[in-house]
Structure formats: C-alpha cells, structure tokens
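With one protein chain removed, the remaining protein chains of the complex are shown where they sit.
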Amino acid sequence: MPAPNLLNRYTRPMEGWWRRNPFYLWYMLREASCVFIIAYALVLLCGLYRLSQGEAAFNGWLAALATPRSIAFHGITAMMVLYHAWTWFKVMPKTLPFIHIGGKRMPDAAIVTSGLAAAVVLSALLFVLVWSGRS
Amino acid sequence: MQVIQADVVIVGGGGAGLRAAIAAAERDPSLRIALVSKVVPMRSHTVAAEGGAAGVVRGDDSLENHFDDTVSGGDWLCEQDVVDYFVAHCTDELVQLERWGCPWSRKEDGHINVRFFGGMKVQRTWFAADKSGFHILHTLFQTSLRLPSISRYDEFFCADLMVEDGKVRGVLAIEITTGEFFLFEAPAVVMATGGAGRIYRQNTNAGIVTGEGMGMAYRHGVALRDMEFMQWHPTALPGTGILITEGCRGEGGILVNKDGYRYLQDYGLGPLDPWPRPKAMELGPRDRLSQAFWHEQQKGRTIDTPKGQVVHLDLRHLGRKKILERLPLITEVAKTFMGVDPVVSPIPVCPAVHYTMGGIQTNVRCETSLSGLYAAGECSSVGIHGANRLGSNSLVEIIVFGRVAGDSAAQHARTVTASHGDSIRRQAEASAQHLLSLLGQETGERVATLRDAMRDSMESGVGIYRKQDAMQATCETLAELRTRYRGGVRLDDRNRAFNTEWLTAIELGYMLEVAEALAHSALQRRESRGAHFRLDGYEERDDERFLAHSIAHFRGDGPPLIDYAPVTITRSAPRTRTYGGAGKKAEMT
Amino acid sequence: MIRRSNKPVFWSLFGAGGMVSALIGPMLVFVTGIAVPLGFLLPHDALRYERMLALAHNPAGKLALAVVISLFLFHGCHRFYHCLHDFGIHVTAGMKAACHGFAAAGTALAVYLLLVIGF
Partner (left out) sequence: MTTTRIIEIECQRFNPQTDSEPHFQSYQVPFSEEMSVLQGLQYIKDHLDGSLTFRWSCRMAICGSCGSMVNGVPQLSCHTFLRDYFPDKVRIEPLNHFPVLRDLAIDQTDFLAKLESVKPYLIPDTEKTPAQGTYLQTPQQMDEYYQYSECINCLLCYAACPQYGLNKEFTGPAALALLHRYNADSRDAGSAERMEVINGENGVWGCTLVSYCSEVCPKGVDPARAINQNKINSTKDYFLRFLQPRGGK
C-alpha cells in the first residue's frame, strides 16, 4: 500500500462540551451567575431612578420588590451570587503569586479561608448597618 | 521517498542526542542539523532517570577520586584515558546545564547540593529532587529550541543506515504519522539511540529502549563492545520493573530480607555501622547488590509475593519530612504502583535489567570504525563503564560525550565534501522495499510471540548469574528465533499510517541480533568480572586472559564473531574490588 | 509582533466587580430582595425613602451606590460575552463593544441619577 500523502484528521466537535463532565457543568453555572448579577444591578439602577422621582415612586419600587415574583427572583439571585462568591474565593489563590510568610509559603487553603472570612465580616457589617437604621 | 539534505543527522532525541545537537549547532551555526527521533524528545528514556549525575565539587573530593571510583567500579575494564577525559569534564557540563536553567537541588546558601550514590567515596551526585533525568532532558530540549539550525523530525523512526565505500552517508527513516520513507543524506551521523534493556523481560527501561540503534551500526559492520555487561538495578518494583532510585539508599534507606536482617553484611559489604557510609552496605555497587539478592533467594531468605521474590527497602527511619522532600517521586510511585506508602511501610524490591554497559565501540572522540558515524550515550561504548557502571555516571556521560559527539560530527561535516546521492537513493529504495515487505506477510508468527520467547531466553541464560549450558541454550534459541523471524512475522496491521506494529517488527529484527551479540559475548568470557558473573568454574576474575574488551562482529545470518581488544590502562593497575570494611583496609594499605 | 489585548482594562473592572459581589453580593441581594420585602430578620422600613435619600445625598453613599451598580454591570457583562463564546457563539468585536457599552451606559445613568438627586 502506498504511503498516503493526504491523511484524514478527525477532530471531535465541541458541541455540547459542557455536558461531557460535571466539572464543566459547575463551571457553566458559575459563568451563568453573571446574568443574575447584571439583572440585580438593573434592579438597583431602577431603584435609584425611582428614588430620584420622589417618595411615591420609590415606594412603588419597594412594593414591587415585595411581589412573589420578585421574591422568587431574588431568592434565585441570592443563591447564584452566593455560588459566585464561593467559586470566586476558591480560585482566588490561582490569581495570586506565592505569598511567603516567615520563609514559608502560605497554603492555598489559608488564602481561600481569609477570602471567605472577609466576605462574612463585611456581610455582617452590612447587615448591622441596615439593621441599625430601623425606626 | 522524500530526501532531506543535512550536514549532521542525529538519531535519538534523548539527553545525548540533544546535547550533541546543541554542541554541533553552537560550534557552527551554518550547519543544517537534523534531529531524528522516534518519539518527541521529552518522551525519551533519559526522562526516567531519577538519582543524579556525578561531578566533583566538594573540597574533600578530587578528580582522582572520581577516576578511582569509576575504574574500580568498572572492574578495570574501563579505558582509563577516556575516564580521565570524562571526569575532567563532568563538572563543567553540569554547570553548563545549570546555566541553561536545570533546577538542581540547592543548599540553604544557594549552592548546589550533592548526595551519595553507590560505589562513591565522597558525595558527588548532583540531583534535581529524584527527577534528575527529567530535568536534564527538559532543560536540554527547551534549550535546543533556541537554536534555529536544529531541525527536529519528531516521530521519525530511523530504520537503517546508509553506507557507501566505508563511509556513512545518511539514514533512512519512516515518518510514523504517514508511514512515508525519508532519506536523510548527510556526511555525519550521530547515533544516540539509548540502550537495549527491552531484550529482557524484567527491566526498568521504557518501551522505546529497544537497541535498534546499536543493531543498525552492528549490521553495517561496526563492532559492539562489552555487550555481556548488563547492569541489574538492585531495587526495582516486582512485576513492572519500575525503578526505585539508588537515591533512596543514598539518603539512608536500608535493604532487609524476610527476617528483617540487613543481609548485605554477609556479602563482604559490612560492617553495619556507621551508616550511611560510602561504598559500603546498601551503597555498594549495583552488581554486588543484585548478586547478593540472588544468593538470599537461593537461601530462601527473600519474601515470596504474587509478583515474585522480593526484599524490603526500608525508608521509614528517615522520617516523613525527609522522605517527602528528597524522594517525592518514589513516594508517589510506590503508592500508585505497589499500594505502599514508604513513610509507613517498606517497599518490596527486586533486581531488574537497568543499563546496557556495552554498545557501539567508539574512541574518546565518539568516532566509530565507520567514517562519519559517531555514537554517544547508552548506545555507545566509549569506555567509561567497563564491566559495571557506577551510579550517576550515565546521566553525566550523555552530556559529556553527547557534546563530544556533536563537536566531532560538526567538524567532520565541515571537512567532507557532499557527494551526489544517486547510489544512496537506490540503496535507500532497496532498504525501504525490504521494510515494506514486512507489511505484506500473509503467514508467520505474532511479533509478541517471538519477542517474549527472546526475553524469556535472555532472562534464563544471561541473567545475574551465568552458566555455560544455559548460555549455550540461549544462543541456540536466539539463532532459532532469528530464523523464525526471517521466516516471517504476520502483522494484524497492514496500514502505512501510524503503524506501530510494523515498527515493533522492525525493532525486533535488530533486537534479536543485539541479543545474540550479548549472549555470545557472555558465553565466551570465561571469567567473572563486574556484572558478568559465572557459576560454572569461572567465579574469579581472570586478568591473564580476560583483561580485554569483547568485540562482537556481525556475521550475517550466522552467529557473531567475538574477538578481544586490549584495555587502555594508564595508571590504575587492576586490584581486588573491595567494598565495605574490607575496602577501608585495602585503601589504607 | 503579537497585538496587545485591551483585556486588562475590562478585566480589572470585571475583577473589581467580582470581588465586590463576592464580598457583599449575597448579603446585599438578601437584604434588598428578601429580608426587607418580607420583613424577615429586618424591618420593612429599613430601606424607607428618607433613609435611602439620605444615603444618596451623602458623598460616600453616592460613591457606594455608583460603585456597586457600575462594577456589578461591568463584571456581569464581561462574563456574559465569555459565556456566549463558551456556548460556541462567535463573539465579534461589535458584540464585545455592545457588552462593555451596556455596562458603561448603566454606569453613566447611575452617575447622572446620583447627580440629579443632588447633595
């Protein structure tokens, strides 16, 4: 048989690649969180617009927030943003150079933990701030 | 057939081949250098070397020490002038690697760290954790990328040498992807194809270590020297033959038999204390350690496992920290392939074929008897290993003599005028037709059948210990296997593209011939020296008759012709090889 | 010569937004979208008009609001076009510009509104 000069090459298509492995599904879920973050920013923007229009308008916005549909949306958004936050801190060590403390390399787990701790502290502060303003 | 014009063709992309390519390219950037390798360079077997490379750096060490360790380790079968050249250039080459980025392990102050290896008086082994070969290979490969005059032909299987009028004229290779033939025409060819450990069943070598480079030179009339000297590594994993580095013992690991007894003290390697101590006990030379295992097995003091007889390599006393820091690869290998964590249990080990001391005969300039053909690394016999290679000498051999071979070949290529290639092309066509005929065989045996028969026969006839009858039987078996091979192997795969079965069949043809050269060299050496140990009345070294290199000459379909050549002895006359306490005494007197 | 990517600009904004949303995002969504509207853990009037207006009048409050809205948008929009790419949709320069433009427009609107609200 003569040596073939032009050989077929087969390259597997990428269609549906994210379904091939659970790792990719979790990645896609993380990326999908962006839609909810955008939507939430628009909700806030809308609130700011209503605030600029006066008390009645702003109260309308507040009332809209209390509708079941809005609560459901914010429920899902909260979960997605929470997942985003978790993945954000989990990959944080990968975005940093090695940190040496006293000649020892800081373990990745410590970086992840400090990130999560910062989130917990700041979230608690935010909660207290809002809570302290109750009438 | 495609024809490629080059000035220097280097066959083999391991440590020696890459070092040769770099040397040739640096010597003369106008040379066209073709690096032909059956695997992408970083897959070469250099990658698997663990322990390290010897180079004198400590104030309490000297070139003389390195010379003595090498020559006595080689049981005085070394070319002493070559060893002198070698030890004088080791450190420079290791420093050069460092300057190219090799991550040698360091001391706290930033200087290179060195460790003990078997058969060494003073710590001299440069190491990069226990991945020294890996780092050397990748450093050389990556450095070679800087040099535009090196053209790489990755996954080109070199199948034959082109020779005319006693001169090498190039090589014939198969592009593995397509199965197409390529003729590389060049006035200088460097063989850097590695050893032949795969002619044995139980070995530490990668699947590509099949010795066809030796076989090609041999078939074209270049002698194979000292082939009977195969090194068994005393510590490999049973079953797979995966290597457990000597570095383990350098760090203080001990070998014990089934009674937990450090049996090496019974074989002239003791006393036990102090430990670790150079050239004694577990840091004795590899041949002695492998032989001691054999004796323990005869006495029924080894441990019986489903994968064969083993002894235990115990590292536990070193402690978790040191084990993980100095021997991370071994820890991982033992866990994965044996399910043993060296921190908590001893590793079961047994000897396995490790290194081919003999090979293509060359002089100190890596020249062979065939004009224009050079050889370096494990495929060559430049003369530094003698009858038993000292641990840590092979990794440094590939860079010292890889460089020499590259330099010599470049120089040769500059002085020789290119000739027209019509007759060479006809020769290449003929060779290609012959190789292609293997593809068409309708009848015959499976490659694996012949290959396994060869391996079993090598294990039984030319193993750690050798006897006349068994060696004779192996020689006969090999002759018969060669006949059967000529009778035809039948391939399942008749395609040209990426036909690895076809390549294995070509390899097998060369392997059988190399195996035959080995077996006959062994049969005719009626003495015991280094790694060649006989139990049939020739247990002693016989300097009267055998202080000589065996030289195997190819004789077509018949058995090889074995003759002998003198050993160059400049200043170290043969003495008794002594290790352990006896060694201490011998040195003092 | 390899052309330099302009990603550093948008990646910085993406990263800043990702960090802010990771640090306080979940709590912010919980407070404004769940706790206050339901009166769960926090009273209904925690976000009452006067208090929010005071926040928007305060320079630090203005900054906080602008930063949250803007960075959330930049973070989300950057990731959004990567998402399109991941789904095998070819992302043109125009689509990238549209994504970043959307975030920039949202930012501009927020700043404008904060100025309208006054000090």
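By written order: A, B and C. Residues from 1 in each chain.
Here, contacts are C-beta pairs under 8 Å (C-beta built on N, C-alpha and C of every residue); 3 or more make two chains touch, one makes a residue touch a chain.
On a predicted model such as this, the values are computed, not experimentally measured, just so you know.
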- Task: Considering the entire complex, write down the shown chains that touch the omitted one.
- Result: A, B, C
- Query: Which of these touches the unseen chain: B:Ala53, B:Leu491, B:Leu547 or B:Ile562?
  - Reply: B:Leu491
- Query: If the hidden chain were put back, which of B:Asn65, B:Thr177, B:Ser345 or B:Ser431 would touch it?
  - Reply: B:Thr177
- By the document's definition of touch, the residue of B:Val9, B:Ala23 or B:Val47 touching the omitted chain is B:Val47
- Residue, one of B:Ile208, B:Ala223 or B:Ala531, that touches the chain absent here: B:Ile208
- Which subunit B residues touch the hidden chain? 39-40, 42-45, 47-48, 92-93, 95-96, 98-101, 103-104, 106-112, 131, 134-135, 138, 142-143, 145-146, 154, 177, 206-208, 239-240, 242-243, 306-307, 329, 332-333, 336-339, 446-448, 491-493, 495-501
- Residue list for subunit C contacting the dropped chain reads 1-5, 7-9, 11-12, 82, 85-86, 88
- Note on the structure: Had the left-out chain been drawn, it would touch subunit A at residues 1, 4, 7-12, 14, 17-18, 20-21, 23-24, 27, 31, 91, 93-98, 100, 103, 105
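As a working rule, only the chains that are shown with their structure count from here on.
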- Message: Please classify the inter-chain touch graph. Allowed labels: line, ring, star, complete, other.
- Response: line
- Note on the structure: Taking each chain's centre as the mean of its CA atoms, subunit A sits from subunit B at a distance in Å of 56
- Item | subunit A-subunit C separation of Cα centroids, rounded to whole Å | 12
- Touching two or more other chains - residue numbers and ranges from subunit B: none
- Send over the residues of subunit A in touch with two or more other chains. none
- Query: Considering the complex alone, what residue numbers of subunit B touch subunit A?
  - Reply: 177-181, 439, 494-497
- Item | Residues of subunit A defined as touching subunit C within the complex | 14-15, 18, 28, 31-35, 37-38, 40-45, 47-49, 51-52, 55, 58-59, 62, 65-66, 70-71, 73-75, 77-78, 81-82, 84-85, 88-89, 115, 118-119, 122-123, 126-127, 130-131, 133-135
- List of subunit A residues in touch with subunit B within their complex: 1-5, 7
